[in-house]
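Reviewing the structure listed below.
Every protein chain except one is present and positioned as in the full complex.
Just so it is clear, A, B and C label the chains in written order, and each chain counts residues from 1 on its own.
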Amino acid sequence: MILRRPLLWLILLLAALFAWLPLHGNNVSLREDLILVALAIILTSNLNLMIGYTGYVNFGHIVFYGLGGYVGVYLMTVRGWHLVPSAVTAGFAVSLMALLFGLGILRLRGAYFALATIGVLVAVQSFVSNFEPWGRSTGMYVSFESYAPLGGPRHALWTTYFLIVAVMALSLILSLGIKASKFGLGLFAIREDEDAAIVLGVNATIYKAIIYSVSAFLPAVAGTLMFFKNGTIDPSIAFEFMLSLEGIVMLMLGGQGTVAGSALGGGLYERLRSYLLTSPRLSEFHLVIAGALLLLVIRLAPGGLIGWLYRLVPRSREVIE
Amino acid sequence: MTALLEVQGISKRFGGLLAVGDVSFNLMEGEILGLIGPNGAGKTTLFNLVNGVYKSDTGSIIFSSKNITRSSPDQVVHLGLARTHQIVRPLNGMSVLENVTVGACFGREYQSRRTARITALEVLERVGLASRANSPASSLTLAGKKRLEVARALAARPKLLLLDEVLAGLNPTEIAQMIDLVRSIRDSGVSVFMIEHVMQAIMNLSDRIVVLNLGRKIAEAPPREVVQNPDVIVAYLGSPDILDKLRGSA
Amino acid sequence: MKRFAFIALLLSSCFIATAFSQQTITLGFTVSRTGALNVDSVEQYRGFELWRDQVNAAGGIKAGGKNYKVQFASYDDESNSKRVQQLYTRLILEDKADFLFSPYSSSLTATAAVVTEQNEKIMLTTGAAEEKTYKLGNQCLYQMFAPATQYLTVAIDALKAKDPKATVAFVYEDASFSVAVVTPAKAYAQQQGFNVVFSEAYAPNTTDFGAIIDKVIGSKATVLLGGGHYADGSTLARQLYGHKVPLKMITLLVAPDSPQWAELGDAAVGVIVPSQWEPQSTFKAQYGPSGADFGKAYTAKYNTPPSYESAGGYASGLILQRAIEQAGGIDTAKVAAALNATDVTTFYGRTKFSTQPSEHGLQVGHAIFLAQWQKDKSGKPVKQVIWPLAGKSADLVYPIH
Partner (left out) sequence: MSGIFASMIDGLLIGSVYGLAAMGLSLIWGVMDVINLTHGAMIALGMFGMYLLFNATAINAYLLLAPMIAGGLILGVIIYWLAVNWVVDRPILMSLLSTFAVNMMVIGIGTAIWSTSPYNVDFSVPGITVGEYTFTGNHMFAALSAVLIALLLEMFLRRTRTGKAIRAVADNRDAAELMGISSTRVLMVAFAIGIALAVASGALVSTLFPFTILSGAGYQLKSFVVTVLAGLGKPFGALVAGVLLGLLEGAVSPFIAISWIPLIEFGLFVLVLIVFPRGIFSRATA
């Protein structure tokens, strides 16, 4: 049972801390820092479902986040929907789209799949940049009226924050749930040796398409929430290739294939990046430092921080999944 | 006895090369059927056709009275036809137990993960790997990995097991143990179709033997008849009187 | 021991800083030190910086019997809106900024506004010309630039006076600002009887204009209007020149205003830019330095003449300074009231903000004029004001060659 797994309680504790810390003393600055950490964890843990669980390197993961943002912001500003239904609809719409894309490009393996995901990202970005209803390259603005149903901008941003924290918790619980499930076992088998897995009875085509689609859902929901909060959305911020790559860096840093690793990697990297950017002396070198760090991690601890912990304390494997 | 597997006129061509040509045979319930032939005779290709890795260009395959000619390997497993690989393919990043659990989870009974774990433990006990259940699969010896292949296939609760050279690369003691294992599998009611190069073993184990050469079936008979079949001798040794010639020159 | 002394020194310096902090006001903003907006944004920043240094050299802003020294808190936004909210929140809450300047560009400003509005912080915007931002319901934004609609309509007026039969092509960056400029301009051109023969937007990071240029040639257009920001505008001009496109008039947004434009050499000559301000403008300043003094000080400090972004940056400081003086302190409500009441001419021209709730903060006093790069007697490219005719420093050269 999932309830008996210590990590579940750690995740809930983490979410509670995220919710409580900035609320306590109305620390908006902390909230703004934490919302980016939460976003990093959402993106990383869902990416982990593809890379860590299934062994498929998705370079274009950010496309789910961006499309989710577009669908959600469109529903809110043009159709006048509320935030939560918009976000959930965006999640389903993007998941469905991912399922269709997935059935096509998941016939590819290894590096070819990785490249196809870049192709999908650029093609989608280019499509959106030309798509009139979504404002082409200019994108869309969220009018202040959209904040009204949530009690004005100040209230709306807090609501968005709590929703993002909830999505973060859901992402981690989803990862945890899949890991212990039969579905997850099938994915791990695919990761280790897809042909052998098929011969053992795993329907790899369907499994891959499903996980690709599932890994799109929560990032798309987060996309709606984040761009609603951002106030604007345009193709260059919605489909930033760099962010997609950073997702992979975060995952490697924490330890791919593990739930705790995706959270740890996402959180640490985002804090480091924020710190470097706002530190006057180091801000010019944040990329250099992040790059050197990545090189060191994959060279010295290819399993990431969690992999390193497993080696140090083998028993930790049972608690920190 | 009824036929569990009926193979009718199947072929596979790769480019200009005929790997398997118009092969037909039946496998009876409860039987151990051997498959032999020189290197490149198309034995593994035949296995791949039977379990759906390749799709046959012609003919049909009926398993347990279902037509599986166009089925994919995972569908075939659900019907109760499991196999092992000639070159072992353990899921290296997972433990021995997890490897076998995969077999049980996605096998004929499509067990839940919890039941599959219990099945897997039983099967490991049976193949003698219970003590290694929690070791990484990559840490096993070759003999251990061969057992793991068999265990994973067995965990699927198959009606028919395809064994692709499970004895190759093992030392005499390990071969003896594996032969006992195969017998016990058959005795538990699972039919076996096996490719083997170790002649003594396959002659001992098989009820009947199918012989392939250059993709075509050249014989199908009990072991004793097969060794005396002139076509088989030619296929293996080049010409019927080669043995005499060798003796003469020695 | 040494280390202790150091820490003690550090602590005491912090203490001293807090003791004086009542006499200091902090202005917060982000600068695009990296990314696509880098050139324009840094020029704007230099305007802020020159203003700050001059104010502090004069003893600070004098209001309500106190002297306020000005200090900045600023971060790099990487020309990307992802971190803008995080950084503006940090500016407001951690750095305790009293007032804010906007990031460069309309879209970054709109993102920052979500945060500044809910904290009820005044933000003066420069380089955020698009009207939409002020019509989203914001109440604490004050726009220093003349709004986007004016940029090219002015150029069409100038063209009408010279060659009403010209055929017009619009080639522009597909970005908030340029789309906001071109959309009304296109309608205005047709209304003025011009034949618009070609119109296409290009992606913001375009460097190869070959295909578009071939299409412009094919369309037989004689006048090209458009552009976007510095990087794309300078490239477009260079390639139009390289391909010897037979155009009689080229008007590009933003880019040709930068002093760097002269580096284009012959490709620079003849290009017209709609400008918020030019060094030749001769507004009689009711407040602050004259245009000549500003230009001189700026050139002395940075070794390059100011662009209108720099002037806009400086003027933002000036308008804020005046509002603080009139409010007699830094109380947000009082300064906002002073800003709402502002109607003043500085070296930068007239500044007046709309106070209608539907478009609060929109600039209604300032106007655009046109400048053209022409060769001076020694053959060096220089910028001349050519429109409005009343304020011109030279005649429009038409056609270019």
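The working rule: a contact is a pair of C-beta atoms (placed from the backbone, for glycine too) under 8 Å apart; a residue touches a chain by one contact, two chains touch by 3 or more.
Keep in mind the model is a prediction, meaning the values are calculated, not measured.
So one chain is hidden, and I want to know which residue out of A:49, A:249, A:277 or A:309 touches that hidden chain in the complete assembly.
The missing chain is touched by A:249.
Out of A:49, A:116, A:222 or A:259, point to the residue that touches the absent chain in the complete complex.
Among A:49, A:116, A:222 or A:259, only A:116 touches the chain that is not shown.
Which parts of chain A face the unshown chain closely enough to count as touching?
51, 57, 104-105, 107-108, 110-112, 114-116, 118-120, 122-123, 125-127, 129-130, 136-137, 241, 245, 248-249, 252, 256, 284-292, 294-295, 298-299, 302
Applying the definition given at the start, please give the residues of chain C touching the unseen chain.
33-36, 38-39, 79, 174, 200-203, 205, 207-208, 210-212, 214-215, 217-218, 230-231, 234-235, 238, 242-244, 246, 263, 265
Just so we're on the same page, only the chains that are shown with their structure count from here on.
Which chains are shared contacts of chain A and chain B?
Joint contacts: the list comes back empty.
Could you say which chain's mean Cα position falls nearest to the mean Cα position of the entire protein shown?
A
Give, as an integer number of Å, the spacing between the C-alpha centres of chain C and chain A.
36
Centre to centre, by mean C-alpha position, how many angstrom separate chain B and chain C?
77
Please give the residue numbers of chain C that touch chain A in the complex, ascending.
75-76, 78, 80-83, 85-87, 89-90, 93-94, 107, 110-111, 113-114, 117-119, 132-133, 136-138, 173-176, 179-180, 201, 203-204
Using the touch rule from the top, collect the residues of chain B that touch chain A in their complex.
Listed in rising order, the residues of chain B that touch chain A are 51, 53, 72-75, 77-78, 82-83, 85, 89, 91-94, 98, 101-103, 105-107, 112-113, 116, 152, 156.
Where on chain A is chain C touching in the complex?
So the residues of chain A in touch with chain C come to 27-29, 31-33, 35-36, 129, 136-139, 141-145, 152-154, 157, 229-232, 234, 236-237, 240, 243, 274, 277-278, 283.
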